[in-house]
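Only one protein chain is missing; all other protein chains are in place.
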Amino acid sequence: MTTPILAVRNLAVEFDTFGGVVNAVRDVSFDLHAGQTLAIVGESGCGKSVTVQSLMGLIPTPPGRITKGSARFMDQDLVTTGAQGVRGVHMGMIFQDPMTSLNPTMRIGDQVAETLVVHKQYTRKQAQEAAVSLLARTHIPEPRRRAQQYPFEFSGGMLQRAMIAQALACEPAILIADEPTTALDVTIQAQILELMQSLQKENGMSIILITHDLAVVARMADQVAVMYAGEIVETGSVTDVFYHPAHPYNLGLQQAMPSNRHPDRVLEPIPGSPPDLFSPPTGCGYCARCPHAMTICDSHPPEMSPIDIASTHEARCWLHHELAPSENNPVRPSS
Amino acid sequence: MIRYTAKRILSGIVTIWFITTATFLAMHAVPGDPLMNDKAVSEEIRRNLEARYGLDKPLSKQYVIFISNMLKGDFGISFTQQNRRVNDIIREHFPVSAILGILAVVIAALGGMLWGALTALYRNRLPDITIMFLVILGISVPGFVFAATGQLALVHLNAMVGTTVLPVAGWGTFTHMLMPALVLGLGTMALLTRLMRTSMIDVMGEDYIRTAHAKGLSAQRIFLRHQLRNAILPVVTVLGPQIAAITTGGFVVEYVFAIPGLGRYFVQAVQQLDYTVIMGTTVFYGAFLVLMVILVDILYGLIDPRVRLST
Partner (left out) sequence: MSEQSHKFTQLDFAPLDHREDHESIARPSLSYWQDAWRRLKQNTRAIISMYILIALALFTMAGPLLWQVDASRQDLNQTSQAPGFVRQALIVPAYKRWAAPVDQAIPKYGDLLPEELASAQGLTAAEPPNTQTVRLIWEPVPGAGGYSIYRNTRPPTSMQDLGLPLSSVDTGNKHGYEDRLNLKAEEYFYSVVATDGFDEAAVFSTLQLRPQLAITHKDALERDLSNNPQPGDEVSLAFHPLGTDYLGRDMLARLMEGARVSLFIGVLAPLAFVIFGVAYGGFAGYVGGSIDNILMRFADFVVALPFLLFMILFKIAFGIGPGESGIIPMLVALVLLSWPATARLVRGQVLQIREQGYIDAARLMGASNHYLIARHILPNTMGVVLVTLTFAVPMAIFTEAFLSFIGMGVAPPTPSWGSMCNAGVKTMLAHPHELILPAVLISITVLAFNLFGDGLTEALDARMRGRE
């Protein structure tokens, strides 16, 4: 395959809190290829937002800090050089709640134009014109009038469009979308996703999509990374991850999701809750909730191992070990 | 914005009516006849006053007379100063108080925002800790102590330098105003600093600041264009009540620094139980403060588009 546009290796982030150090992200690695969409899925608190925010240099330091790892993007390591020269220009970002993510006392047009004034040295007037056409590109009706309005005069969906316009102003190579549709109505969600896809087709950017909505993943992503307790536990193409789950957690997720093919199936919740990241477990993070846990899972952390040499499918589970029992092994493809 | 302003003005007028009525009732709750308590009132003034306020008439009639006088802007005649009109007293002494007050409000507001922003920027570091310690002191020390200490400091400063750097008391030039305005503004400045700090820290945690970082803006630009304006909003809302605090605080400062303002006059009137002056100045101050609150509300509307543009 071609060299990835963004290559993250062994990233780890911790936070100092009143109760002690939280290991929010422990050893995360992934590749993002040009023009592709990588979805990072996982439940709340699994570290998916922290991962991308640390790439953008948005982790407040202190209390947070990146303790190890690297992130190669355009011949530089974002971890060591910082993201100041990259963000806004080569990497744009949109957030979960568009209602609070825009400055309430600044006109929408000015907020979109600001990026251009700062990074491309546009004059105020040029930037305003560009902002209007960006708003038009994100399908905001009457963009010229809307540009003069304030965020409180916009609906949530319109605000998310404005956010996208703002993030794409400098035509970045990567768009990071941190739960972009979670706060929106279902119909609006679809429109926003469609907009992102069409814009991706237009200018060939890559997207990192953070979400906990598997339907969104199925619709948008090329590659998927499943995160649990600060680690990526499984990664691969959408087909691999959805149709050949290689990690019990992913399997649990699939079983907890309604399906068209088995409409009568009873949904099975995953019992328990994620481990306390104040003191990460010594073994596998999922061990305590895993119905297939083995003695080793409690004492030794599993490592990422390829499932299929031919594809990018990898998982972090002892069940793939050669010594693991093959009968009743839910993740062994053949048995 | 027009509807917003009109609504403020309307409620202001009703408030002024309420203040006037409360003043009237309070003064008529004084046991006995206020005119009888002071034997110094001459027969002539007494007759004059009785006719003027209709003191022989029933309370409701007196109220009507009182209100109509107030509506005409006629506050009556001083008890203790023969035939001096309260209006003249206000006209003569209020400008002094107003200048002092405005200067104090400006010092307090600018200082408060500046220190507050500074403490937020240097959060939990030495400048923050130092300023916040001073702020706690500023909030806990009564205004008259500032006034007295300020004067004491001037006395020692002048003695040390050997000439009059700043005059210790009196009124006239800008140098006279500096220390009184400063000590008058200190308490409010402390309060605003604290508020500004909290507000700045709150804004720092807002999502749109994270967005601004994600847009790759410099720290300065984020501070100036995004943080400051949003942080000032809550500070502006308390400016109205704080102007009231500074106005009444002026009584003490004028008294200590021997400044011929209306506040000192009011304190004097209170000590001499000069009822008409007390009533007149109370209503006048009340109306003035209501006006200030309306102005602050309008100012707030101008800063916050959510208020300005909503109907």
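Observations, loosely collected:
A and B label the chains in the order they appear, each numbered from 1.
Heads up, the rule we're going with is that a residue touches a chain if its C-beta (ideal position, glycine included) is under 8 Å from a C-beta of that chain, and two chains touch if they have at least 3 such contacts.
From a predicted model like this one, the values you see are computed outputs, not experimental measurements.
Which of B:L71, B:V106, B:I129 or B:L152 touches the hidden chain is settled by the complete complex: it is B:L152.
In the complete complex, the hidden chain is touched by one of B:I90, B:M179 or B:V256, namely B:V256.
Residue B:T15 is the one among B:T15, B:Q81, B:N158 or B:T237 that touches the chain not shown. One chain is missing from the display, and on subunit A it is touched by residues 17-19, 271-273, 276, 287-289, 292-298, 300, 303, 305, 318, 321-325. Seen from subunit B, the chain kept out of the figure touches residues 14-15, 18-19, 22-23, 26-27, 29-32, 37, 136-137, 139-145, 148, 151-152, 155, 244, 247-248, 251-252, 255-256, 267, 270-271, 273, 278, 282, 285-286, 289-290.
Going forward, only the chains that are shown with their structure count from here on.
If you average the CA atoms of subunit A and of subunit B, the two centres end up 54 Å from each other. Those residues of subunit B that touch subunit A in the shared complex are 206-208, 210-218, 221, 225-226, 229-230, 233, 303-306, 309.
For subunit A in complex with subunit B, the touching residues are 56-58, 84-89, 92-93, 95, 97, 100-106, 114-115, 118-119, 150, 152-153, 163, 166-167.
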